[in-house]
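Sharing a structure here in structure tokens format.
Other chains of the complex are left out, but the ones given are in their true place.
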Amino acid sequence: MNDMTGLEMQHGRLFVGRLPYKKDLITSVENFCKESSIDMAVFSIIGAVSSVTIGSYDQKQQVYVSHFEKAPLEILTCTGNISLKKGNPVAHAHIVLCDEEGKTTGGHLFSDTIVFAAEIELQELIGNTLERVYDKNTGLMLWKFI
Amino acid sequence: MNDMTGLEMQHGRLFVGRLPYKKDLITSVENFCKESSIDMAVFSIIGAVSSVTIGSYDQKQQVYVSHFEKAPLEILTCTGNISLKKGNPVAHAHIVLCDEEGKTTGGHLFSDTIVFAAEIELQELIGNTLERVYDKNTGLMLWKFI
């Protein structure tokens, strides 16, 4: 595989919304997708959290390492997508945050990240199924394209 | 409110453009929206600034704290939206910047941020009015969905 592989998608429904106060960020997005029958989407969020769980993937050990931080932080960007894992819509998102001094941090976003306020734009994708399967090169669950 | 609340929108006009040299970033975007009769939109910007005013929201005191910095900085991401406040289109945007050593900073974006060069993608949203109203949980002006 020498080139980018991909699927052409159609634009489905386009939503703008707010994530609920004091609730988990990823769970809120995934619940909305389940209730709205959204299997595939891309989304973008700005806002603030009262705590966050972020991490990164150890490319050698092939495991995610994460840590929890309780602090008021701005969400400077949170970019993600929705696709299927074992038939359920799951979110994959990366986030950049900053504290009151503008000091930035970020990582792969995990649950146990509590929203203070968050505005989301979510574009549903319509087309062939985007399903995550085990990728032996990376040890990650990645999209498989034929 | 346990779940994400939102509105389904239609895709309006899609613009790509440049923000003017040595002018205020937010004012330029808001002026373009007023002149183009855009009430609701989402946008994304990359580029560079010669000075920036960024801050964060003090979740306890419920006030924004901001600071000004005069320095040549890259705009690594600037994600925002346009919605109505008292009938006028206003921008809400968060930004990530870096200096010449790649050191990042960021925050809620304020006016008195001067563009060196900036490329914008702006998607107009068509649908029920997105209006900001006072939210008592956070003290912020947030979108109200019925």
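As written, the chains take the letters A and B, and residue 1 is the first residue of each chain.
The rule is short, and it goes like this: a residue touches a chain if its C-beta (ideal position, glycine included) is under 8 Å from a C-beta of that chain, and two chains touch if they have at least 3 such contacts.
A quick note: this is a predicted structure, and the numbers were derived from the prediction, not measured.
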Homomeric assembly size (copies in this file), of which only 2 appear in place: 3
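Note that in this section only the chains that are shown with their structure count from here on.
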Inter-centroid spacing, chain B versus chain A (mean Cα positions, whole Å): 21
Chain B to chain A touching residues, read off their complex: 1-11, 40, 42, 44, 54-60, 65, 67, 77, 79-81, 92-96, 104-108, 125, 130, 135, 137-138, 140, 142-143, 145
Sites on chain A touched by chain B in the complex: 11, 13-21, 23, 28-29, 31-32, 35, 44, 46, 48, 50, 72, 74-77, 96, 98-100, 102-104, 116-117, 119-122
